[in-house]
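Sharing a structure with you now.
One protein chain omitted, others in place.
Chain IDs A, B, C, D and E follow the sequence of writing; residue 1 opens each chain.
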Amino acid sequence: MTIITRPSPVTPTVDFDRDGVQHGHLRLPWSRDDSAWGSIMIPICVVKNGEGPTALLTGANHGDEYEGPVALFDLARTLKADEIKGRVIVVPAMNYPAFQAGTRTSPIDKGNLNRSFPGRSDGGATEKIADYFTRYLLPLADIVLDFHSGGRTLDFLPYAAAHALPDKRQERACFDAVAAFSAPYSMRMIEIDAVGMYDTTAEEMGKVFVTTELSGGGTISARTASIAKRGVLNVLKQAGIVAGAPEADATQWLDMPSSDCFVFSEADGLFEPVKDLGDMVAAGEIIARVHPIGRTGSVPFDYRAALDGVLAARHFPGLIKAGDCLAVVATLTEAP
Amino acid sequence: MTIITRPSPVTPTVDFDRDGVQHGHLRLPWSRDDSAWGSIMIPICVVKNGEGPTALLTGANHGDEYEGPVALFDLARTLKADEIKGRVIVVPAMNYPAFQAGTRTSPIDKGNLNRSFPGRSDGGATEKIADYFTRYLLPLADIVLDFHSGGRTLDFLPYAAAHALPDKRQERACFDAVAAFSAPYSMRMIEIDAVGMYDTTAEEMGKVFVTTELSGGGTISARTASIAKRGVLNVLKQAGIVAGAPEADATQWLDMPSSDCFVFSEADGLFEPVKDLGDMVAAGEIIARVHPIGRTGSVPFDYRAALDGVLAARHFPGLIKAGDCLAVVATLTEAP
Amino acid sequence: MTIITRPSPVTPTVDFDRDGVQHGHLRLPWSRDDSAWGSIMIPICVVKNGEGPTALLTGANHGDEYEGPVALFDLARTLKADEIKGRVIVVPAMNYPAFQAGTRTSPIDKGNLNRSFPGRSDGGATEKIADYFTRYLLPLADIVLDFHSGGRTLDFLPYAAAHALPDKRQERACFDAVAAFSAPYSMRMIEIDAVGMYDTTAEEMGKVFVTTELSGGGTISARTASIAKRGVLNVLKQAGIVAGAPEADATQWLDMPSSDCFVFSEADGLFEPVKDLGDMVAAGEIIARVHPIGRTGSVPFDYRAALDGVLAARHFPGLIKAGDCLAVVATLTEAP
Amino acid sequence: MTIITRPSPVTPTVDFDRDGVQHGHLRLPWSRDDSAWGSIMIPICVVKNGEGPTALLTGANHGDEYEGPVALFDLARTLKADEIKGRVIVVPAMNYPAFQAGTRTSPIDKGNLNRSFPGRSDGGATEKIADYFTRYLLPLADIVLDFHSGGRTLDFLPYAAAHALPDKRQERACFDAVAAFSAPYSMRMIEIDAVGMYDTTAEEMGKVFVTTELSGGGTISARTASIAKRGVLNVLKQAGIVAGAPEADATQWLDMPSSDCFVFSEADGLFEPVKDLGDMVAAGEIIARVHPIGRTGSVPFDYRAALDGVLAARHFPGLIKAGDCLAVVATLTEAP
Amino acid sequence: MTIITRPSPVTPTVDFDRDGVQHGHLRLPWSRDDSAWGSIMIPICVVKNGEGPTALLTGANHGDEYEGPVALFDLARTLKADEIKGRVIVVPAMNYPAFQAGTRTSPIDKGNLNRSFPGRSDGGATEKIADYFTRYLLPLADIVLDFHSGGRTLDFLPYAAAHALPDKRQERACFDAVAAFSAPYSMRMIEIDAVGMYDTTAEEMGKVFVTTELSGGGTISARTASIAKRGVLNVLKQAGIVAGAPEADATQWLDMPSSDCFVFSEADGLFEPVKDLGDMVAAGEIIARVHPIGRTGSVPFDYRAALDGVLAARHFPGLIKAGDCLAVVATLTEAP
Partner (left out) sequence: MTIITRPSPVTPTVDFDRDGVQHGHLRLPWSRDDSAWGSIMIPICVVKNGEGPTALLTGANHGDEYEGPVALFDLARTLKADEIKGRVIVVPAMNYPAFQAGTRTSPIDKGNLNRSFPGRSDGGATEKIADYFTRYLLPLADIVLDFHSGGRTLDFLPYAAAHALPDKRQERACFDAVAAFSAPYSMRMIEIDAVGMYDTTAEEMGKVFVTTELSGGGTISARTASIAKRGVLNVLKQAGIVAGAPEADATQWLDMPSSDCFVFSEADGLFEPVKDLGDMVAAGEIIARVHPIGRTGSVPFDYRAALDGVLAARHFPGLIKAGDCLAVVATLTEAP
């Protein structure tokens, strides 16, 4: 593979080395039919106070996931420099064009940012954003918190998560940060296909990396907003950037031991959940059915759990297409 | 206004006077660029057994509301002629093109079916559907149950509802049917602008009319599917079509006494609910805020309740536009 | 209904009363986002020589039917004034915006011109075109020939046709013109739902009206182009506008006695014709099947003829949707 | 025609009878797939100080015309109640959805607001806006100033204009207001087809009505912004609402005596102007040519002036379509 | 070029090594705005019976070509394991998203599958499908039959075809399979630009490769369905997988000796074929003309054959654009 040497086209309007609070933009030139010399303007906030670790906090990696943006616009507006030690870099909407459109992927190039890493400085808009994070922002960070939720088409039990990693010391730091986040559920993930992910890029640089899934459906509730806001403060406290101990709360650890956890629909139709998120399910139990819609009286397809566990994720819209993930069953486990 | 005398272009493939269970279609010719002699095929089921009242049961009046379709496809598949006395006409997806597309309005003509009544036989596809209900199906019915939910952009506390009506005897029958439905909440509605509604058309014909709002967000849960399935059976029992007494459950009656119940956003932005559905709110309390998204550090707009009550409905998507209804506060009341 | 008194916005650039050959346009103002003061320019040709009857010849009433436009652009280019007696008005593409787009209906307003008669001077673009024909061109005509084919989604045996009419003298003149056209097949039509048709508007004015269906599929062949070119000359000869006798050829008369002639698909799928156009079919014989496409091994739906006859029309594209007309069986009959 | 008796669905958030400066909205409910309970929010400003005449000032009747919005957003922000006597109602963007989209017509229903008057309370969004102006705002006004420019597809010499009117006293007041506006050019207009216009609706109510065309191309310059800002103040001064005399400037009166003033393209192609706006042209002179673009070496079409005068308007984009208005020649005249 | 080592994301739900008949899918994960965890589900059927050669049978490489899908859905449904010896792998719709949409290329990424080989496991959806065939399915096959037709925009004489190949033994086997197919015409092809083709990929692996063109226009007839069904059985018989000798029929071999065979339109317009498919043409004869459509009386462009032969292919739609292939003339030849 080619070594990337061309500088990023992104220009930040903030100075990462300046103490105090700065609100600005990452300006990415984007020439298009309706603006020959236009740009994408990604909001960024930097709060710095002397020496100390750097936390990089990101939301809207997928544009239709809202707990991150709500917690981070709120944090950026309210965090004061003298409340911290070190530096906090806040990008509430990484894939800003997708966030503006309320879609998972970018309306510009259909780019899924979390499959575009490490990015390219001469690629599409989404790859250019990935490249800027890889080469300019991640190197500044010690700890990285990237918020996800299910977006418009999936719904999850609210959890923070980290990956099993080859470097056990790094893994320990990651799981400690997950524990500090203190969501109702916590997940230990083994990524099968990690190609193109922000997670992988950060982890390979040795960063402490925490991610979340905090419900979904393309919406947000007062309850999940609270989880997100408390979680990010807890992580900053755990890192020593904000003073005080994390506000701990009981969390249930989960595991997805195999591909049997994932259930896919084999036909198009009307989706009827038989179990709700958080319900316990036994192997063989019906968790959902899909009704053909063209005619009354047709027999629905029943989908069953392949293992015992808890319903941890589900398809969200009322209609479903063949090939869509219908539900995910996770198993209960102990803290790692 | 012109009296409509032209016959409907709709052809039913079922015989409304035949005993037994029939599954068929309402075929509405629809010439278009990709099918010169095409048709819209709206699934319909008729279950009849001797003499008795007729119930007309409908879902997907708005195409992105799923409790109705799930309960009605299920009922149509399982209800046997010998379990009833009279007739049950089931149309699980009234605005079938909208239902197929998963959208509130019809993709054919952007028609909002519930604002298209009494319809026109020479109008657009949506008006032709309305006209067929007005002139052919409603006259067959004694009781009409029309399922609604919030759709992709609103979320509601689950309730059944009926309108205050000038004919107090008819009104009593309607509220009795609402009570029989036995949703967690029940609503007494005073419609301000009833022009074009299916409700009004049915009520003006003297029918017992019940409607619902059973959550929303363009999805469905196991819980709300159960409410809908039990509700429709309860209504059929109450009407004497299915044997047995309705399965009663506690319900909380609600009222929306004035336009102060409705809160509208005055700006575009990121929607942060501060109260969740079912939360009690006091006049003056913040119920939601809207964050400008173009820049961190901007001050959000706070929206407050104008009266004491319960949060009964809210905007669903994570982004909001100026003019969108942000939330509805209802007051608690006694059964009418 | 309101009497239309407002003048048409259409301006012709030809003089209908001038002898000789004129090529010009019907200019219909059409303000739109990409041309505030734009117009639709419908090509028109007038050939006139002294006194005599007037023929109004039209193609592309539906924009994706090509035998008419090919025969009429050809005729307009080659017909000389001294070859005729009377007047020939040629509009090769009535719904010119649809013709430019190659679609059945107008891309401007989705107007199906043949369902927009008599039209409105203050309606959409398609209604304005209809209105101009109704109030300005049809009154000039003695005989009207309107070319149709199946368009992109239907295919027909090549036939000329006229309607059964209450005025038997007018009907006789129409069938004589059909016979003069001398297509391989000829059809006697009983229109069920004639509302909005150009045919009806012309017939109610007492005009001799001939129409055709000359194959389809959104294409044209050398063979059907020849049928159309010879047909139009034959009709002009029969009317005494062009000298000489029509070039007669054997024709088979057809009838569509009832709605049983039409077979509709009840499901989406892959369309497999079992009979081709012109094949004789017996009642009960399979004429086509529809394969579900989501999975191999599924049983296809078989569709059968309801009466004995000839396969006169069929669905054209390889995929079919529920509600599409799959095939038409016509019966053989004697010349009326 | 039916008398409209249904109240408008529009709710203003300002009180037209209150003294002082108010900034608010006209809220028009608009249910759609992406907001079931959404609204259109048209900004409005009311400045009132005691008794006196009322001026109704409007821009963006067509959404891509900018001198009006710039002058009126500026006026609304800076005008103080104590600077006036009477009332000024400012709606900088009448067809707000079109203005937001930067298009002539509304993206919601393709409505051309200036062809939608008097409007309908039960029509599309654009007709509902027209209806509100007709029944609620125009009755409040004594003088009406409606800003236009050429929009994205036309360019004009900058002029204010009024219509020849049957009531000569009203006409005189209109031309006096035009003269007060004091644009570089002034136009006396005879409207051929006035159906649906805001102008006609206001004039028929006896209002003093002034309109403008102030360049175009979908843009605005510092020069035309100045003309617009000075013009509106001059009109308010002339009406006695703002103190002082209008800032007079030389103006050249123009006339468009016949349809020969308008030149239309007969073919698609590349537009080459041979005369610029303001150039004097003689009858028979080439004013523009249109080059076929498919092949070099093709002969362009030349278009000539039909009468002596000044080039007062022209097609703007570099490409042109058959039927587009290519140029308008006006004649010089004396002040009426 | 990089060696591809990453495994395909495609998961088959069939076991290629199991005896019997299996109907399943190739599941290709496809994350998108309307299904974050969605998949493309390509139907596949495997019929296996003991030892023997493997045939890989494919249709809808281009999504708007129907003889292959009809013959292969039919074969998959009816072929029994005990009727064969060896293995038959049937994929009736290779580019399933294109097939569902009825388009040549994929609606997902506009990918032309037959220009996407050998594919990429990290490319777009179409490249991922190509990659799976290249690395997983082709290696299992001895003989490959890939059905094509003209699609929506071209029409062909019905023929089977194989390429001239450097390995004369392989070429012989290919031509023998073409002869066995026994279509009305057979073609010996010399591919000029073979980059990206499935054909080339299979041939370079040494497979016996047969392809077809069996009419077109985006439709199918009973006649061409029969040719396809008989052809595939004949090829399986010839390969010894199905018992018995191929049903032989007379075939006319064709050749396209040079680029002079292809005639291209130089202008947009209305397409008038002067020769039909199968007509003999002499060099210099007019085969089609193109009429300008903007004005009657314009001279059409005539296109002539450059060599003697038979009209083997033609443009299908009634309108044509500059640069479209208008017709192909093939020469008659002996069996190779």
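Quick notes
Here is the rule we use: a residue touches a chain if its C-beta (ideal position, glycine included) is under 8 Å from a C-beta of that chain, and two chains touch if they have at least 3 such contacts.
Everything quoted here is computed from the prediction, not taken from an experiment.
Taking every chain of the complex into account, the omitted one touches A, B, D, E. The omitted chain makes contact with just one of the residues D:164, D:248 or D:319: D:319.
Listed residues D:246, D:273, D:309 or D:323: the one in touch with the omitted chain is D:273. Among D:23, D:135 or D:304, only D:23 touches the chain that is left out of the view.
Residue in contact with the omitted chain (choice from D:166, D:244 or D:297): D:297. Touch with the hidden chain on the side of subunit B covers residues 266-268, 294-295, 322. Contact residues of subunit A toward the unshown chain are 6, 9, 25, 27, 30-41, 122.
Residues 21, 23, 25, 41, 43-45, 64-66, 69-70, 73-74, 76-77, 90, 92-93, 99-100, 102, 155, 217-223, 225, 270-276, 279, 291, 293-300, 316-319 are the ones on subunit D that touch the missing chain.
The working rule: only the chains that are shown with their structure count from here on.
Contact with both subunit B and subunit C is made by A, D. Between the contact lists of subunit C and subunit E, the overlap consists of A, D. Interface repeat of B-C: among D-E, C-E or B-D, the matching pair is B-D, sharing over half of the residue-numbered contact pairs. For this pair, subunit A with subunit D, the centres built from the Cα atoms lie 49 Å apart.
Per-chain Cα centroids separate subunit C from subunit D by 43 Å. Touching two or more other chains at once are residues 25, 41, 64, 266, 294-295, 317, 322 of subunit C.
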